[in-house]
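Only a single protein chain was left out; the remaining protein chains are all shown in position.
Read from first to last, the chains carry the letters A and B; within each, the first residue is number 1.
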Amino acid sequence: MSDERKPILETRKLGITFGGLVAVSDFNIKVFQGELVGLIGPNGAGKTTVFNMLTGVYKPTEGSVLLEGHVLNGKKTHQFVAAGVARTFQNIRLFKQMTVLENVLAAFTKDIKYGMLDSLFRTPRFWKTEKELKAKALDLLSIFHLEDKSDYIAANLPYGQQRKLEIARALATDMKLLLLDEPAAGMNPTETAELLDCINAIRNRFGIAILLIEHDMSLVMNICERIQVIDYGVTIAEGLPDDIAKNPKVIAAYLGQ
Amino acid sequence: MSTFLQTLFVGLRLGSIYALVALGYTMVYGIIRLINFAHGDFIMVGGYTMIFTIPVMMSLGLPAWVSVFLAILVCALVGMSTELIAYRPVRKKGTSMTALITAIAVSLLLENLAQAIPQIGPNPKIASQIFAAGGIRIADVTLDWTTMLTICISVVVMVVLYQFTQKTKVGRAMRCVSEDKPASILMGINVNRTIVTTFAIGSGLAAIAALMYIAQYPKVYTTMGSMLGLKAFVSAVLGGIGIIPGAMLGGFVIGLVESFTTSYVSSSMADAFVFLILIIVLILKPAGILGKNMGEKV
Partner (left out) sequence: MIKNKTTQGYILNTLVIALLLIGFSFIKEAYGKAGDFKLIIAPSIWQCCYLIILAASLNLTLGFLGQLSLGHCGFMAIGAYSAALLSLAAERAGIFTEKSGTAFILVLAGCILAAGILAALVGLLVGIPALRLKGDYLAIITLGFGMIIVNIINNLPFAGQEGLAIGSASPSLYKNGLGFGTALKVTYIWVAIVVTLVCVAMMFMFVRSKYGRAIRAIRDDEIAASASGINTSFYKGLTFAYSAFFAGVAGALYACSNATLSTASFAFSNGGILNSTFVVVMVVLGGMGSLTGSIAAAVVMFLVNYQIKNGMWVKLLPMWLQNIFAFPMLVYAVILVIVIMFRPKGIFGTYELSLRNFVSDMKKQRQSRLLQKQNNKEAMSHE
């Protein structure tokens, strides 16, 4: 049924080779609007490399990345973001010296309409835009219960909240596809449960497509509608969570047979 | 024809010195990934040391160049102190930006301190002749013995350094640290000691470069290091930063470029040309002639 719609994200035979090493090959995936798909695999399987190709950090050496049907290969990262792809990072990359609020505000930059002259002369358009932005930012932060910490310097937040801030910042780019790179890394069960709630809240509110890399199996099984498994850069299985859990190839990959 | 030969020989002379300096530069940069702006000033320190010790050597009946051993010692000490006192604490606490500014500050400090100390002072000093004058005559132009000696020494140093980093334990440790510092620590390499050793060797090399420099350009002055250091850096980058043969290659190319620009274009544009080369290299192939590209891990 969902194959009649156009996918938000589609990759065709996506692959990349570094020097002589084939990191990823023949990677095909389709993510539709509102779906939450998981990308799992053992360490070093190439998951973050795939993300990097999906955000313009790496240029694929073969295949293509399509967002809503438009080919995005070779474009720069900020162009990917403008097209509607947002991501978080495995090792959190926040703007450490800026406040929580400013981290989110920074992500609005590409959509801000006022220019140098407006800033210089502080026109009414400038003030109006800044006021709206602040309200929008606080609104986004409230999803993660961070709105009362908006003046905190980002580096001072506890780890779990830093992760949430990173997701809030990604949301600020008004994306159609959200790539989450191990959002639950380093979190205890309570924090993971909170994260789950946040992700569900995001899905309910924005209806975006989400592609998730994760090692925490409880999170993956709980939340993903579909899962794709890669190992050594190659897709070894895809399907529903229950099927994946029983798939002998997947088990072998994780147990290292 | 003779202008061409003359220019060529001058270029070789300059290039051999740039190569020597670049070797030390590239080694240190390869390990700590920081442009040691003060490297040129270590040469200045070596130069002044020899200004004071050459007369002593001569009065002892020894040849002038024996003074280089003391200079090597002094330079190595200065280099190690700089690393221990200035660079290491900032590397630990600060960002790469503060580390860079520290390097600039050290360079400034050395240059201006030398100017302020009355015994050294702002006026240039002239060193006495170190090696025999004369050389081979080709078509009315002389290729100095000193130049040929410098070229030989650079080649020897390059080969020794190369073998050292490939074959010895300390050398290999240096290569490990330059490739992956955290992994080196995990492998049990004492990174701090390796870095200090690198500085000692690099600065010692600066002393040798100083010897060959003042053998051919006897004027020693407090800012002699800054331009020399910068051009040596350009040479190292041109050849491929962190790559030992690259420093040699880069040094000679820059020396020849400078010489030919001075002869055939204009002497005041020579420096600008050297920098232009740097700009072109960094835009077209930042890894240098012999280098390989490595991106940042995300």
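Basically, a residue touches a chain if its C-beta (ideal position, glycine included) is under 8 Å from a C-beta of that chain, and two chains touch if they have at least 3 such contacts.
None of the values given here were measured: they were computed from a predicted structure.
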item	value
Among B:Tyr48, B:Phe199 or B:Phe233, residue touching the chain not depicted	B:Phe233
Identified contact with the non-displayed chain, of A:Val81, A:Val100, A:Ile143 or A:Leu157	A:Val81
Hidden-chain contact residue, picked from the options A:Phe126, A:Tyr152, A:Tyr232 or A:Tyr254	A:Phe126
Options A:Thr11, A:Ser25, A:Thr48 or A:Thr173, residue touching the unrepresented chain	A:Thr173
Missing-partner contacts on chain A, residue numbers	55, 57, 76-78, 81-82, 86-87, 89, 93-98, 102-103, 105-112, 114, 116, 119-122, 126, 130, 169-170, 172-173
Hidden partner interface residues of chain B, rising order	33-35, 86, 89-90, 93-94, 96-98, 100-102, 104-106, 108-109, 111-113, 115-118, 122, 223, 226-227, 230, 233-234, 237, 266, 268-269, 271-272, 275-276, 278-279, 282-283, 286, 296, 298
